Every structure is written in structure tokens, then in C-alpha cells.
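All protein chains but one are shown at their positions in the complex.
Moving on, here comes chain A:
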Amino acid sequence: MLKLERVDACYGSFKALDAIDMTIEAGELVVLLGANGAGKTTLFNTVSGLHRPSAGRINVAGRDVTGAKPSALVASGVVQCPEGRKLFPDMSVMKNLWLGGYVHRGDKRAMQKTLDDILAMFPILAEKKNEAAGSLSGGQQQMVAIGRALMGRPKLLLLDEPSLGLAPLIVKQVFETVAEINAAGTTVLLAEQNAYAALKIASRAYVIENGRLTIEGDRESMLGNEAVRKAYIGA
């Protein structure tokens, strides 16, 4: 589904990603663990086309998309739900969701169906549909952000720290939702600091440190890995 080959990304002379090799198969839920500033968001933005890689290749579903525009990537099924949500704060919840389906605007009926599914998944959003997205609580805004990303009917969903700043109960709900989305057939790449909760729903994980992928493995080997436990699980 997604294949990165020796991808570098720079901010000026600072190398934020260094020779990233990553492969995600269709249907997988892969977690990307890393501390603040390790390069998770840069990796996501590079895959989404917001940031141009300075070297390397990015393949999505067998097609080379290195340097493609964000709008082209969304149209081909790569949708990011960004850190900090990046909603349209003064628009209604409904309008935010509807804009999430912008690339499918030619097919209003399919958009409506996706919208109905999302509202069934997050009933609270149906209640708040006419309120400004910016006026919602953090957890509700996160649901709008996930819902907006799903409106793009992603084949590959990039979720950047969806649990950030949320109450533990809401975090649990968010992870359950992510697992559901994955079970419904969407490939998910999830960046998290909340390693234990994330690994519980993941099939595999990568650890990123200072722009390099340092550890890679399936759920069991990650949960059993001493370095991972020390650094990200705290047990």
C-alpha cells in the first residue's frame, strides 16, 4: 500500500528525516512510535505531499507519488488526519465533514452515504452538526477531524497523534474507533506517544528517533522489547 525508499526530508539545513525505509501492506494497522520532534509529523506531511522529500521515493499502491501535490494524493486515497486537527473553526461541523469529501464532490449520493456512516459512528456529531467546529470540546473536535478524514474515503489513513490532549476515557474511544476503521478495510498508519494503547490495536510498529527508523517489529516483539518498554511504555 505504502512504500518509502530512503526518504530524506529537510528544513533548511536540518535533516528531519534520514533515509526512511518503510513498507505498509494493504489492510495493516501500523503504529509509528516516537517522542516529540522525532520526525513523526514530518514523515506524515511528506507522505501527504505537504512537504517535499529531498531524496528517496514514495510509492502508494504501486504508483510513484514522490513530489505529488496534496490534492492529488487525497484523490488517490491517501488522507491525513493531522496533529492539532486543523479544522475549519468557524464552519459548522457538517460543513467540515462535507468538505472532507471534497475530492468526491462529483458523487453526492456516495458522499451522503459516507456521511451517514460517520454520523452513526459518532452520534454526538449529528447532535452538534450545526455548531461551529471550533466551539466543540477537544474530544469532539478530534471526532470531527477523524470524520472529515473518513469523508475522503481513504485507502490509507494517516492518523497523527489522535489522542493528544484528550481525557483517558475519550482516548480509549478514539482507539476503538481507529480499530473499527481498520477492521472495515482501511489501511492505517498511526503516530502515537501513547504506545501501549496504540500497540494493543496494531499489527506492527516502527520506532522513529531523530529522523531515523530505529526499531521495527510486530506487536508482540514490540511489547516485549526492552528498549521500547523503557522509552515509550514506561514499565
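Here are a few things to note about the model shown:
Following the convention adopted for this analysis, a residue touches a chain if its C-beta (ideal position, glycine included) is under 8 Å from a C-beta of that chain, and two chains touch if they have at least 3 such contacts; residues count from 1.
To be clear about the criterion, contacts and distances are computed from a predicted model.
Only one chain is not pictured, and the protein name UniProt records for it, out of "Anti-sigma factor antagonist", "ABC transporter permease", "Quaternary amine transport ATP-binding protein" or "Carrier domain-containing protein", is "ABC transporter permease". Of the listed positions A:39, A:82 or A:162, the one in contact with the omitted chain in the full complex is A:82. Among the residues A:39, A:53, A:100 or A:211, only A:100 touches the chain that is left out of the figure. The residue touching the chain not shown here, chosen from A:2, A:16, A:58 or A:74, is A:74.
In the full complex, chain A contacts the hidden chain through residues 48-50, 69-71, 73-75, 79-80, 82, 85-91, 95, 98-100, 102-103, 105, 148-149, 151-152.
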